[in-house]
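Sharing a structure here in structure tokens format.
For this view, one protein chain was removed and the others were kept in their places.
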Amino acid sequence: MKVGIVGATGYGGVELYRILSNHPHVDECILYSSSEMDVPYTQSFPHLNNLSDHRLKNIDVEEMKKNVDVLFLATPPGVSSKLSPQFINSDVKIIDLSGDLRLKQKSVYEQWYKRECVEEEILEGAVYGLSELNKVDIANAQLLANPGCFPTATILGLAPVVKQKLIDEKSIIVDAKTGVSGAGRNASPGTHYSEVNENVKIYKVHEHQHIPEIEQALHNLNDSISFISFNTHLMPMTRGIMATIYVSLTETTTTEKLLDLYNEFYSNSPFVRIRKDNEFPSTREVYGSNFCDIGLKVDERTGRITIVAVIDNLMKGAAGQAVQNFNIMNGFEETTGLYFAPIYP
Amino acid sequence: MKVGIVGATGYGGVELYRILSNHPHVDECILYSSSEMDVPYTQSFPHLNNLSDHRLKNIDVEEMKKNVDVLFLATPPGVSSKLSPQFINSDVKIIDLSGDLRLKQKSVYEQWYKRECVEEEILEGAVYGLSELNKVDIANAQLLANPGCFPTATILGLAPVVKQKLIDEKSIIVDAKTGVSGAGRNASPGTHYSEVNENVKIYKVHEHQHIPEIEQALHNLNDSISFISFNTHLMPMTRGIMATIYVSLTETTTTEKLLDLYNEFYSNSPFVRIRKDNEFPSTREVYGSNFCDIGLKVDERTGRITIVAVIDNLMKGAAGQAVQNFNIMNGFEETTGLYFAPIYP
Amino acid sequence: MKVGIVGATGYGGVELYRILSNHPHVDECILYSSSEMDVPYTQSFPHLNNLSDHRLKNIDVEEMKKNVDVLFLATPPGVSSKLSPQFINSDVKIIDLSGDLRLKQKSVYEQWYKRECVEEEILEGAVYGLSELNKVDIANAQLLANPGCFPTATILGLAPVVKQKLIDEKSIIVDAKTGVSGAGRNASPGTHYSEVNENVKIYKVHEHQHIPEIEQALHNLNDSISFISFNTHLMPMTRGIMATIYVSLTETTTTEKLLDLYNEFYSNSPFVRIRKDNEFPSTREVYGSNFCDIGLKVDERTGRITIVAVIDNLMKGAAGQAVQNFNIMNGFEETTGLYFAPIYP
Partner (left out) sequence: MKVGIVGATGYGGVELYRILSNHPHVDECILYSSSEMDVPYTQSFPHLNNLSDHRLKNIDVEEMKKNVDVLFLATPPGVSSKLSPQFINSDVKIIDLSGDLRLKQKSVYEQWYKRECVEEEILEGAVYGLSELNKVDIANAQLLANPGCFPTATILGLAPVVKQKLIDEKSIIVDAKTGVSGAGRNASPGTHYSEVNENVKIYKVHEHQHIPEIEQALHNLNDSISFISFNTHLMPMTRGIMATIYVSLTETTTTEKLLDLYNEFYSNSPFVRIRKDNEFPSTREVYGSNFCDIGLKVDERTGRITIVAVIDNLMKGAAGQAVQNFNIMNGFEETTGLYFAPIYP
């Protein structure tokens, strides 16, 4: 197959390249960029010397339709809204890593993203690609909205207890922590080393655009859920997301029973690993891999559970899950080209 | 005055030394250690070359009673239980930075610390030294229990809304993040650079020994509060604590009104700084200083508030607050020798 | 005294403020910025809440001449070239932290800085302010060129053996390492957290503009020295410089004798600390302080010495040394307001 990556000079794009250039079913990667043209890819990324002789190409929809089977959009907000509609009814499958196509309601997008939304009929046609929860629809998708990094960790952490209606639907609180690479490759005061190092910082308090995405997905699993509390913190590290989730149980249960439920729920999900009783994952333990690791524990004193879900934000939170969806969309084994170990330490 | 520091070779001890050696009312510091004896202090801490010609002394209660006016105990759990009782009815004032004397109930201590507690009459005589909330008792204390690092940030973050009974007393959830120096100077797998770097890790889930300390203090402010949910995360940084606090409001209010309440509540507290609307503190902004910075925001969608409190765990979370209490206990201005700016960046 | 800081919103400027706002002989700090005007200083630096109620002022030479006794220029290259000449023959003393006035030869400046130089007569009037080596001239300076960060560590590390002519004058190799704050507060791809973290990077190979500054100073100590080899590396840390220096001995000697020489040479230099035999300083050991720590060792096998000098680049490498010079220029004790301990850990 021939794949194209739009936004190849971003962190999501170069991570896609790392995976796809070794994927057994990918014959060719074509790399597109709006900012640079006809320069060697290794000029932006010298770590790829010897591994890539690509030159960056300009974005040209007609050329893409001719040369590409699957197109990955690893682009800033707003680009996919413009680009994706041009591929409707073409033979090109689109996997959009941006947030443009994830929300089903135009008004909700515009409220949280504070920019214009694509037409609602495009949104309707887009399949939300949380691989573990939506495999059948993904398999048939032509236009796929790849989930956000925080939603991936949060929804996977909550899905079993939400679907089983074991928790108070108003009680969900998610305290998320992320590495800096999630903010992208552009330099800004907020990503300056001296500002991030030896620092923890909360940002977008109550206003993160991933909130409605999580709420929409949880509502689909249990329609009595309408809101969550959610905050994000910037950590002094490059990769990794941890979602620490607090929920109230509606009836008494044990950690052991819940772990059984989670293991059962994810029994066909090779990238979700449930930890044993009294074990919790750390972000390092999924570094560079497509795994989502989950640990949990009942707190008898308070009637709450603490659930911890970790991912590598550039892998399961972006490029890795995109390739997982690429596999599902094309009838390949879900783990193809993706089932490698985390780098440790 | 003459002060003694027991546990001078730990991180808490050396931070005490940094402050006290510049304190205008301290004539002499005597440094005690159980692990090293009669060696120059600069052998452990070469960064103090030219600044200290102390030699470490062995712990000797009778010698201390003769030579010391105030004794700081910056020691591991269990040491103060043995040492403090020997100074009852002496002229030496004790400021204990360990957790041994903070809880009023022996059984609670033994349940959470999993070690034997000092006699309850000793506990009764110990004053809990959260400087901002307990100034009168601190001023008269002979035996002072200096608060834990997490309790300091959490209680200061919650006190105004708890005391005013503005929040659902069962709704308190605290997600805490800390730098590694809080784990002390001893090497262990958990403090190995390669294990901490580029990693976020949750630990002691539902079991942190600071939980009952926080609950006791909140209960004193509002006796309908009996429990909280509380978790701690290890961050890849050396200093700094952030407590992200989630509570449900019992009635509608605004961020502005709550900020007014906090500013009023802490109007006589020079080390507590309340941020403006839409501003939140980061840990870096108190690095090396004795400040506790607090930001908050009402979430109308969920009826909850997010409160963020940050401190430097070795300063306001340990040595800094100990000296603040030392000032109060001795009738000095609270800020004496302590009111310096954070190091930034 | 009244002092002004131009470039107050940079890292050098805010570090100057940290020191000067606590300096016993400074009555007032006036803060100037070309980028922001009439906004509270705490808007740029919330860590200074409660500690500063300054508003940033526009640069106005006439106003400065009226209100300021000493003016610190913590500005990018080129600004001082424009500003300093306007204060010649005024009552205002100028301490310039930029590189504009350090080199005595216009052509050398233009070759290495690749920008126009100030008139040579201005250069001639400027005193090079390496405090330890030039105290008499500094005491009488009206226009002071504060040394660069790398030159400070390197020259202090080399001065005794250079002055005593103990080393081969063509053999000097300096391998320098620096934290990121030296690159200033502006965001750029090179200071992006994700690019700096978990990375070591060499830059400006053979071309660093501090090379001629070091060569000029060494030549002044021993005029047979005309060049050095010098490279700089960016470390994943915020503060700190280490210069690892390799030189060939012209005759056999011992580590002990050299340490004696260094201790003698710096016997009146309170901020230079010579380590004992077999001890070497690390950057952490001077963090936040004005010390320069030096260790050295003879290698009998190769006939070379390894000399290691460390400083905090924002302190002894910039703002700290500027205040040290301010003290000397104004007849205060050299250590006034500056003699505090490093932050450790």
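Every chain is named by a letter (A, B and C) in the order it is written, and numbering of its residues begins at 1.
Basically, a contact is a pair of C-beta atoms (placed from the backbone, for glycine too) under 8 Å apart; a residue touches a chain by one contact, two chains touch by 3 or more.
Since the model is a prediction, treat every value here as computed from it, not as a measurement.
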item: Residue among C:K93, C:R239, C:R273 or C:K316 touching the omitted chain; value: C:R239
item: Candidates C:T75, C:N134, C:T191 or C:T283 - the one touching the absent chain; value: C:T283
item: Which residue of C:S90, C:Q142, C:T306 or C:T336 touches the chain not shown here; value: C:T306
item: Those residues of chain A which, in the complete complex, touch the missing chain; value: 11, 14, 18, 21-22, 45-51, 181, 185, 197-198, 238-239, 270, 273, 275, 279, 281, 284-289, 291, 293, 340-345
item: For chain B, residues in touch with the removed chain; value: 11, 179-181, 185, 187-189, 191-194, 196-198, 236-238
item: On chain C, residues whose C-beta touches the chain left out of the figure; value: 173, 175, 177, 179, 194-195, 197-203, 205-206, 227-229, 231, 233, 235-240, 242, 244, 246, 280, 282-284, 287, 295, 297, 299, 301-302, 304, 306, 308, 310, 345
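In this section, only the chains that are shown with their structure count from here on.
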item: Distance from chain C to chain B - Cα centre to Cα centre, in angstrom; value: 36
item: Per-residue overlap in chain A, given as positions that touch at least 2 other chains; value: 179, 194, 197-198, 236-238
